[in-house]
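A single protein chain has been omitted from the complex, and every remaining protein chain is retained in its original position.
In this document, chain identifiers A, B and C correspond to the written order of the chains, with residue numbering beginning at 1 in each.
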Amino acid sequence: MSTPSTQMMRSLKFVKRFDWRQNIIYVGFVVVFILFAILLGDSGFTSTNNLLNIARQTATISIMAVAMTFVIATAEIDLSIGSVAGLASVVSAMAMSSFGLVAGVVAGLAVGLVVGAINGGLVAWLKVPSFLVTLGMLGLVVGVARWITASAPVPIADATFIQIFGGGDFGPLPSLLVWAVVFVAVGAVVMNKTKFGRQVRATGGNTQAAMFTGVNTARIKFYVLLLSGVVAAIAGMLYAGRLQSGRFQWGTGDELSVIAAVILGGTSLFGGRGAVIGSLFGALFIGLVNNGLILAGLDVSQQQVVRGAIIIVAVALSSKKKTS
Amino acid sequence: MSTPSTQMMRSLKFVKRFDWRQNIIYVGFVVVFILFAILLGDSGFTSTNNLLNIARQTATISIMAVAMTFVIATAEIDLSIGSVAGLASVVSAMAMSSFGLVAGVVAGLAVGLVVGAINGGLVAWLKVPSFLVTLGMLGLVVGVARWITASAPVPIADATFIQIFGGGDFGPLPSLLVWAVVFVAVGAVVMNKTKFGRQVRATGGNTQAAMFTGVNTARIKFYVLLLSGVVAAIAGMLYAGRLQSGRFQWGTGDELSVIAAVILGGTSLFGGRGAVIGSLFGALFIGLVNNGLILAGLDVSQQQVVRGAIIIVAVALSSKKKTS
Amino acid sequence: MSTSPVLAVEMTDITKAFNSVPVLREVNFELMVGEVHALAGENGAGKSTLMKILQGVYQRDSGEVKVLGEVVSLTDTFAARAAGIGMVFQEFSLIPTLTVWQNIFLTAEPLGKFGLINDGLARKKAQEIFDDMGVAVDVTALLEHLPTALWQLTEIAKALAQNARVLIMDEPTASLAKHETNALFELIERLKARGISIIYISHRMDEVYRVADRITVLRDGQNALTAKLADVTPAQIVAAIVGREMSGNLTYEDRSARISKDAVLRVTGLGSGRRLSNISFDLHRGEILGLAGLMGSGRTELVNTLFGIDRAHAGSVEIDGKNVSIRNPGHAISLGLALIPEDRRAQGLVLEHSVQENLTLPLLDGLKGGLLLSTQKIVERAREMIATFSIKVADQRMPVAKLSGGNQQKVVIGKWLGTDPSILMMDEPTAGVDIGTKQEILAMVREIADDGKAVILISSELPELLSVSDRILVLRDGEVVRNFLRADIPSEEFLQLAVQGA
Partner (left out) sequence: SGTGATSSDNTGVSAQVDAALAALKGQVLSVGPNGEKPSGFDTTTLTDAEVTKIKAGKFKAAIVMHYAGNDWSTAQVEGLKSEFTRLGIEVVAVTDANFKPEQQVSDIETVLALKPDLIVSIPTDPVATAKAYAQARDAGVKLVFMDNVPAGFVGGKDYVSVVSADNKGNGVVSAHLLAKALGGKGKIGLVFHDADFFVTKQRYEGFKETIALYPGIEIVEEKGIGGPDFAGDAQAATTALLTKNPDLAGIWGVWDVPAEGIMAAARESGRTDIKIATEDLGTNVAIALAKNELIVGLGAQSPFDQGVAEARLGAASLIGKTGIPTFVALGALPVTHENVLDAWKQVYHIDAPASISSIYKK
């Protein structure tokens, strides 16, 4: 969107904003963490177990946030991820119960591939707004999940699946944690050190300019939405492993948390930027707050109030930095 | 099926002459309406009563969509409207029960003013992303609403209030319908025939250029978010009148439907455009589909699937026209 | 048609229409290997369109294109790049959110181990290209932080990095100051020597004579002239461009009689941003004050500060003897100021809004019928302005983005002159404007001053400054270093030296 400018002021504003957009989340994370550690020390907030809990509870969001960072970096959006996770969880559970582990995983991934391809195809080549396409998809996909399961859970017995997908541990670490770390690491490298990542940000920064430069912007948009679909499917299987069953509700509403994590992390909804690590901390920040507030013994309404306040204050402070 | 298709052909010619984004919604509306009229004629779809139902059920969404059109035209977003409606409904119900009608209405409006002013202030002058601010507000506000009511409904006895706010009729017309018509009419005029409307679109189209042209872009952003808060509060009171009680849940999740209505109506998330009438038809379109699918006797899951599919198809078709 | 030497590019009978408005009609254009071929014509004549067809951005309706003897289809930009055609776009092809070096190597990044981008190498190469061009830039800066001139230089560096065999330069010097322009010309000589063929689009006659071997002129989308520059006079070229004999350039005339003694604007010890410090000068009613300086010298920052976009942190500003602290552009406008900004696309226009809407945005108060805006008044007002500034547009409801570069600039100028300001500030107003219009604009500037308004004019084209200014301030590193009466400036060279600070 933005084009050249020659005022020092504006440049400086941008520099400053860029800085805080990059860093506020880390600051916020540390501050809140320390606060909770002090206030909730005796509630076991800092116990290894609880810290692992936070990691576990934010793993699926973090993973989807990595993919969403790419989508938003191209100035598109994917609202269907929550539903895709739900459908993938039931489809893989069903396939598994009849044809075993491998079939189950393949089927789950297939869900992500198909939905992602449709989203991507419509946005990339028919040039329709991703907000609407993926919003329609959100309803359609969850509907399918309910339809084929009659809204009932599909139990998963396969121990290996549960062990690998979110249920078990790899050595001392919860498998969920490992999944998250791998996704974030790969995502960060791809975004910052590969042609693809570069072209993703170029597409979001100025689609037309990117096209003139020989970036196949349509294909880029197709890929990021495909990716987002597949990753959502994996997240769905992680839910399934964790809850030892597939169900259409797994992942419901995650899209908002994921987008929030990405933006908190410093990626702009208007595209051109993509802070993968930031997104991870955005997710951790949200998880941290949720965990702390529940530990603090607040009831649902109070949790909502404080959680909202914390986000607003964090955002507001971040800007104070800028103008000071 | 010849009637609709020929009708479609005519409408599509019409579309080609103008910008597809501006017109597809009308086409979609007409097509779907005719389809339902044919398929569900005997299910009373076309009965005056049912048509009034559709109007009634979409009124609050339409009203909020008018305000959201202004917000999105400035390239901002307001995710807090649903919660504001909920809080306004309980606050005005509480105030009414103790201090009477006027106090109730004033209190409800005050909620919108306060929340809108905070959203607007943070976005306009601290230049923080409206997505995050209003997302935080979404949680905070609904939390407050639950807190002060212990999640319980607050009954409303005042007959006048119920009569005026969504419960009653003005002559032959449901008061909700009248409210919607007034808001849309005023909104359309302000957007297209006043300096404010022009400045709103300029701000969203290119903030820097608008600023260089003497538009006080910060103030514009403040006003649209303030407006959106107040309108959401009114919508909340309409819910309260209709449901004869205030409750934190009124309006929950409306933000998505409202934004969808606005975008379906031809307003771009990236700002610069604002089609108020389009937003109305976007809302009507969604209401129409929900109503028709229930009348068609589909299961819940099937309703979701078809609803999603219709949105996707509508959007996809709209683009065909663009490229042809 | 000429057979030898072999042609780098041969475009035959090219026609192109946009929604049934013809833009190019049977245009022929040929470029020899190692030749620099100038392409000239009025704003909207079709130059960029022709080049975008060669670049695969637009598809021709009919006609044939050969590159190095091969017929090519040029269905998209990839095909064109594959055919070895690189382009310096008029509306830049750069990504604001990427750094200079990332832009330069976009899609052509050097790869290191594991197929990952070798940042170090890319940065080094980018730096080399700029050194080669003799320009100092921080290649790790984000584009969005840089001024127009640097965008233009980056755009050029990017085209060079593609080491194309055919290089299209669409007004590469539109907002470059003299010394960057010179650096560019030396570069072009070196490229020629390497056998690279160059198409050079420009509205500046002196540049054309300096770099080009041949020239082709388009008028209303048709061939008007193709000749060796050795064989044509500037007058002939201008005639071909505007389609009639044109009275010679505006020349300086002493206007001191028309300039009143009392200052309409008095700036004292003004400081702003990081670099603007201790700026003091008076501006008188009826006076045209020129600002000269190198890129980054602070001219834009100065006018932006006076217009309330940047906040002054020191000094005072008086208008009509009253001390004012300008809060924002709205306030500035109410005080009778107007600023034609340097960067038309970013600061002057809402690109996807119609020509009509852009022209009337600052005038809405005067276009009401009762409480509401009157569409009729808006349409008529816009029509008048389009006529006054001979803006070439098929339909005034067309998005301004679809106008030619120069016509976009005219919209910005028109919009501001429409406000009838008492102090008019213009930052590079004639960048990208064709010769005929440039003269009209300068004449207009003089008229405006003549009926008692004051004008501040920023231009990197010294002849232009010298032709209309009554007084010229030279800025360097954010300070006023010289303050000349026009009469005291003997020659362009003299001013050039002052600017360079030699």
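Throughout what follows, a contact is a pair of C-beta atoms (placed from the backbone, for glycine too) under 8 Å apart; a residue touches a chain by one contact, two chains touch by 3 or more.
It should be emphasised that the depicted structure is a prediction, and the values quoted were computed from it without experimental measurement.
Contact with the omitted chain, checked across B:Thr134, B:Gln249 or B:Ser279, is made by B:Gln249. In the complete assembly, the contact with the undisplayed chain comes from A:Pro153, out of A:Gly116, A:Pro129 or A:Pro153.
Of the listed positions B:Ile38, B:Val102 or B:Ala152, the one in contact with the omitted chain in the full complex is B:Ala152. Although one chain is not drawn, its touching partners on subunit A can still be listed: residues 43-45, 47, 49-50, 53, 56-57, 97, 146, 150-153, 155, 157, 167, 174, 242-245, 247-250, 252-253, 290-291, 294-295, 297, 299-301. Residues 43-45, 47, 49-50, 53, 56-57, 146, 150-153, 155, 167, 239, 242-245, 247, 249-253, 290-291, 294-295, 297, 299-300 of subunit B touch the missing chain (whole complex, contact as defined above).
Quick note on the criterion: only the chains that are shown with their structure count from here on.
Subunit A and subunit B have centres, each the mean of its CA atoms, that are 28 Å apart. Residue numbers of subunit B whose C-beta contacts span two or more other chains: 208.
Counting partner chains per residue, subunit C has residues 309, 346-347 touching two or more of them. Against subunit A, the residues of subunit C that register as touching in their complex are 55, 57, 77-78, 81, 87, 89, 92-98, 102, 106-107, 109, 111, 115-117, 119, 142-151, 158, 272-276, 300-301, 304, 309-311, 342-343, 345-347. If you check the complex, the residues on subunit A that touch subunit B are 1-2, 5, 10, 17, 75, 118, 122, 126-129, 131-133, 135-144, 146-147, 151, 256, 259-260, 263-264, 268-270, 300-312, 315-316, 318-320, 322-323. Taken in their complex, subunit A has these residues touching subunit C: 1-9, 11-12, 14-15, 18, 189, 193-195, 198-199, 201-202, 204-206, 208-216, 271-273.
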